[in-house]
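We show some of the complex, not the whole, and keep each chain where it was.
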Amino acid sequence: MIVVMKEGATVEEVQGVVELLESKGLSAHVSEGAEKTIVGVIGPKDRVRELPLEALAGVEKVVVVSNPFKLASRAFHPQDTLVQVGNSIIGGGAPVVIAGPCSVESREQIIEAAHMVKRAGGQLLRGGAFKPRTSPYSFQGLGEEGLKYLAMAREETGLPVVTEIMDAELLPMMESYVDVLQIGARNMQNYTLLKAVGRSTKPVLLKRGLSATIEEWLMAAEYVLAGGNPNVILCERGIRTFETYTRNTLDLNAVPVVQYLSHLPVLVDPSHGVGNWRYVTAMARAGIAAGANGLIVEVHQNPKEALSDGDQSLTMENFEQLMSEIRRISAAMEPETAGALSRHS
Amino acid sequence: MIVVMKEGATVEEVQGVVELLESKGLSAHVSEGAEKTIVGVIGPKDRVRELPLEALAGVEKVVVVSNPFKLASRAFHPQDTLVQVGNSIIGGGAPVVIAGPCSVESREQIIEAAHMVKRAGGQLLRGGAFKPRTSPYSFQGLGEEGLKYLAMAREETGLPVVTEIMDAELLPMMESYVDVLQIGARNMQNYTLLKAVGRSTKPVLLKRGLSATIEEWLMAAEYVLAGGNPNVILCERGIRTFETYTRNTLDLNAVPVVQYLSHLPVLVDPSHGVGNWRYVTAMARAGIAAGANGLIVEVHQNPKEALSDGDQSLTMENFEQLMSEIRRISAAMEPETAGALSRHS
């Protein structure tokens, strides 16, 4: 970290900074420039970040030079993390596709959807049983009943299931049904929940918050990793910007950036990213071409009758076509770009 | 709600929309314009919003014309809600000021801070015992011990205490210590937590999420109100924008807008809003002049030694000066603008 002093800061002011740092067991390294004096701070970065240096006289600003994440950083773990779920490996080789309806609506619906996803080549099944809804009056999901139906769909098709957890208390119950625990965008900084899934043995699909910086997203992953769970799968699902034509702005830039900064696999969710089925296929293709390790896509056998997110769900026909384009694009990419592993050597 | 059909939509496509609406028990009202046909939808707004109309052939877009909140709306409850906490009334008359350190650090610190806040004219004491921190390695608060110290500070000074709740499970314990439960910005859409505090008898201070629209913020309030707790105090604390010079962008525009849309009182948090003590006083003054029902401000007897948020904390001297400016500005405003009540008749 670097403390930039104001132009004309006095010797006493610089000394005040040095003394505060030293009183906290950190080293200070003063360097006088043409216009400004800067003080380099050397020491463990957590303690450095906590210091209220901008409250000191003569300090103009504090510039952080290290990334705050450790376990999530590629410097700490240079090889790509591979997360195994059933027979699929997320994080290396071919992209993995998770698909299914927004909500589990009935036993028949989810089992039929699972068969269709499998037939089209999808590797995992998604479906929400506990739904975070903006309105308290909206359909909130089938709850544990929905989890049972998901488990039945897995039994019938062999597809592992992914569903969202909203409540730390429900963890043991959810672990008994599902294969991957999803943390939704709204809960990305729900630390109670992050600490809970950090103690789980199930992989965690961590969606990026609507206004989370890449750094904050990796810090949320750090909570899970620091809790002892190494199997974190990141998922870009759109950020909030001024543009309202699309529901969110799917930020594909985050894909290569995260792969550069971190060893964790990253998926793309084009359905929530754009919020309109018309643009989902184009953005799914783009996600794969950007180098993502896979997709999570909302599909529904009859979007017009969906209880939630019908506007952004693909029909099964659209999904089959998407799967075949994805396969071809993935094959067209350089081996080292289709899998992220050796790209950043 | 209004369904806008594409230019050139066929009679069958319009009919498809009408049939879907009628099959859900809603009325449709078709109106042909020069370029486009539109279909007005009449019926309970919750059910209307759930329909995946954009998935239908021939539909260009769906335009929502009603606000989604009910209990939080001024149409439902035209009079200002007044929330009583101790001897203070938030929502009418003079602005109420909540002040105190970011974190409870020790018994001595919080009791001393409480005395100072009281002396300067503050009405409530704030202090964090459970701290939501971006990094798992940062100071996470003193926990229940911190709550005990807050209760001691209240006993000594008579100031009611406000603190953040991060975990629904801890609600009974927290209720035994505190006067107002704060929902932090990161948890504004943690529905498990919102439902829990909706069942509490304690007032809830609901901070706006970092990227929450005003509508989403009022929908979060709706969760609490729908749970049976009428005492919701809104708090604007800065939104995330492209501007990085300030830590967040305190959105004072939200103050008059919320007072127009809703009957709930609204406070302003200039400390988190700008993130730098240098600008806190100016934005506190501006918040009052915008018509806010009060402030929540971080103060510390020694910001340089604060365990968190020292950069944005006022010293006690600055705080006293702020209090005296606030009083004068409040007195300078029209009676009907200093209290929100009759402004929007």
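Letters A and B mark the chains in the order given here, with residues in each chain numbered from 1 onward.
Basically, a contact is a pair of C-beta atoms (placed from the backbone, for glycine too) under 8 Å apart; a residue touches a chain by one contact, two chains touch by 3 or more.
On a predicted model such as this, the values are computed, not experimentally measured, just so you know.
Here 2 copies of the chain are placed, and the complete complex recorded in this file has 4 of them.
Definition applied: only the chains that are shown with their structure count from here on.
Centre to centre, using the average C-alpha position, chain A and chain B are separated by 26 Å. By the touch rule above, chain A contacts chain B in their complex via residues 20, 46, 49-56, 68, 132-139, 166-169, 186-187, 189-192, 195, 210-211, 216, 219, 222-223, 226-227, 240, 276-277, 303-311, 313.
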